[in-house]
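Have a look at this one before I ask anything.
A single protein chain has been removed from this complex, and every other one stays in its place.
As written, the chains take the letters A and B, and residue 1 is the first residue of each chain.
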Amino acid sequence: MTALVLDQLRKSYAVAGQAALHGLSLAVESGSLTALLGPSGSGKTTTMKLIAGLIAPDSGDIRLGDRSIRDLPPERRGVAMVFQNPLLFPHLTVAGNVGFGLRMRGLASDRIAASVAEMLERVRLTDLAQRKPAQLSGGQAQRAALARALILRPEVLLLDEPLSSLDPGLRDEMRQLIRALQRETGITTIVVTHDQTEAVALADRIALLLDGRLAQYDSPQAFYGRPATMAVARFFGGVNFIPGTARAGIFDGALGTLTLPPGLPEGPGVLTIRPEALRFGEGPNPRAAQIVALSFLGSLTRVDLDLMGVPLQALVTPDTARTLGPGTEVQVSLPPEALWLLPPDA
Amino acid sequence: MRPDRLRLLAALALASFLILPLLPLAIWSFAHGWRFPDLLPQVWSLKAWSYALGPRSGVLQSLGVTTGIALATTILAALVGIPAGRALGQYRFRGKGLVTLLLLAPAFLPGIAVVFGLHGIFLRLGLVGTVPGVILAHLIPVLPYMVLVMAAVFSRLDPDFEAQARCLGATAWQTFRNVTLPAILPGLMTAALFAFLVSWSQYLLTLAIGGGRVQTLPLLLFGFSSAGRNDITGAIALLYILPGLLVILLTARQITGRGAALAIGLRP
Partner (left out) sequence: MPDLAAKGPELTDRTRLALLLAPALLLLGGLFLAGLGLTLLRSFRYMPALGLTEPDLAAYVAILTTPDFLKSLALSLWIAGASTILAASLAIGAALLLRQTFPGRAVVSFLVQLNLTVPHIVGAIGILYLVSQSGSFARLAHAAGLIATPAEFPVLTHDPYAIGIILLYVWKELPFITLILLANLQTLGEDHEAVARSLGASRWQAFRHVLLPMILPGLAASSALVFAFAFGAYEVPLVLGQHAPKALPVLAWQAWTDTDLATRPEAMAMAIVIAVVGLALLALVARGLIAGDRDAP
C-alpha cells in the first residue's frame, strides 16, 4: 500500500541558489523507511519542505493515502518533520519539548505526561526530562527532537539529515535508534541525506534525486548492481564505463566481445562493472591488463588498470594487493553476472 | 606614573564629569534657601519635596500624564513595531534599504523640522492639545526605535524554530504564542523599557502638539526652573530621572552587550 504520493511536483524559485524541482513523482510504500538521497542542490530539502507544507508547489499534487494534502497548512497534514538542527525550544524543558505537539492539540496534561514519559523511555532520556536544551549534548538533543516528532504518531515522519550534526562516533548509535524506532512504530519515514553510505545503511528503499528529478527509486542493492543511468552509477561510486553495442548476449566494444548475463536489453549502450567486482586471475571474460598504479585507501586498495588502452579501476583487499606490482602484466576477469548495461549517455 | 594609576585617574575624571551636573540638582532639592557664596545650603529641608509631591504643585498629575503617554506610546509602538521588525529582520526584499532609511530619518531630522507641519495636520484633525495627539507625535521618535531593535531581535531568531513548531502541529497563532513570543520576549522587554524612556524624555513635540494643555513633567520642570524655584526644580528633576535609573538597573548587562541599536534610540 502506498502511503505518500508525490505527483509531478514542480517548484522554482525567483532567488538563484535554491534547488528547483522539475516534475518529481514518487510513491512511498506505507510503513517503509525511504532515504531521499542526492547531492546538494538536487532538491532534497525543497521536496521535504513541500511534503511538510512549509512551501507550496508551483504545480503537481501531494497525497497521503487518497486525500490531497497539498493545500493544507503544515499543522494539519499528519506529517512531522525533524530538522537538521535539533531546534529544541530553548525556553522549554526536554519533557516540555517532547510534549509540545500534544499540548498544541489540546490534550489533557496527565495524558501528555504519560505519553512523554513513555517516549522519553524509548529514546533513553528519562533522566534528563527536566533539563533545558542548552544542557544537552548533541546526541541527546537529536534524540529529544526525534521523540518530539514520534510522539505525535504522524502518518509520515520526515528526518532532514538527522546524523549530519552528530559526531562520527554517535552516528551509528543514532542510526540504529532510528531504524529500531521505525520498525517498532511502523511509521512511514523519509530520511533526507546526501551521504550514499548512510542511505544504504539506513533505508529499505532509496529515492535518488539528481537535478530536481527522480533519477531512480529502488532497493539499496539495485543502485550498485542495476543503476538506471551513468549519473546514478557515478553517484554510487561507479567508475568503469565502456561504450559499445549489445547483441544476442554479447557486448561489442573497446574491450572486444564480452559475454553478458541473460536478460539485458539489446542495442547501443554503456557497459559498466563495479570496481570491487573485477576479478584477478583466471575466469570468464578474461583479459590481459597492465597495472598502472596502486593506491592504498585503508581497508581496500585501488588498482588502476590499462586493458587494451581502456582505463579501468578495481578495488581489492590487502591480500590481493600484495600480489600486485605497478607496471606488471596481470590476468583479469569480468564475470558476466557483474556486468550491467546502461543506456548511452545523452 | 604607572599606567594603571593613569587609568584610574582617567576613570575618576570621567566619573566626576558624569555625576557633577546632577549633584547641584540633588542638593537644591533638599535646600531651604541656598545663597551665594555658600558652598552648601545653611538650612536643609524637605519642603521642596513635600511641595512637589503635594497636591498644589501639579507634579503628581503631571507624573500620571507623562507615564500614561509613555505607556500608550510604547504599547502602540510595540503592536506596530513587532510585525515591521520581523519583516526587516527576517526577510530580504527590494526596498529594504529605503524602509530602513525612513526609519533612520526621524533620528537625524530634529523634531522642530516636522512639528510645525504636524501641528497643522493635527489642528485639522482636532488632535492639538489632546493626549492622543501627543501620543501620536511621540510615535515619530519611538516607533523607528522599536522597529529597528525588534529587527535586530528577529534577525537573531532562526525561522526554522517556527517552521519546526508548525511541523509539530502548532497553528500559526500557537507558534507565535508558544515559540516566537518566548524567544523575542527579552529583547521586546528591553526595547519597550527604552521606548518608554524615549517618550518620557520628549520636550518639543509635547510642547507644540500639547499646546500648553498637556503638562508633562519636562514642561513642568522648565516652568519651575524659569520661575527660579531651584529647590522644586531639583526635586522634580530627580523624580524625572528615576525611571531611567530603574531601567538601567534592570538592563545594565544587556546594554553594553547590545550597544548601538539600543543607544541610538535614546535620541530624544
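As a working rule, contacts are C-beta pairs under 8 Å (C-beta built on N, C-alpha and C of every residue); 3 or more make two chains touch, one makes a residue touch a chain.
Only a predicted model underlies this, so the values are computations on that prediction, with no experimental measurement involved.
**Q** For the chain not shown, which residue from A:T45, A:S115 or A:N240 touches it across the whole complex?
**A** A:T45
**Q** Based on the whole complex, identify which of B:A137, B:V153, B:I184 or B:V214 touches the chain you can't see.
**A** Considering all chains, including the one not shown, the answer is B:A137.
**Q** For chain B, which residues reach the chain that was dropped from this view?
**A** Interface with the chain not displayed, on the chain B side: 4, 7-8, 10-12, 14-15, 17-25, 28, 36-39, 79-81, 83-84, 86-88, 90-118, 120-121, 136-137, 139-140, 143-144, 147, 159-160, 162-163, 197, 200-201, 203-204, 218, 221-222, 225, 230, 233-234, 237, 240-241, 243-245, 247-248, 252, 255-260, 263-264, 266-268.
The definition used in the following text is that only the chains that are shown with their structure count from here on.
**Q** Take the average of all CA coordinates in chain A, do the same for chain B, and state the distance between these two points in whole angstrom.
**A** That pair's centroid distance is 56 Å.
**Q** Can you list the residues on chain A that touch chain B in the complex?
**A** Contact set of chain A toward chain B: 49, 52-54, 73-75, 79-81, 83, 85, 87, 89-91, 100-101, 103-105, 148-149, 152, 158.
**Q** Would you pull the chain B residues touching chain A in the complex into a rising list?
**A** That would be residues 158, 160-161, 163-172, 174, 178-179, 182-183 of chain B.
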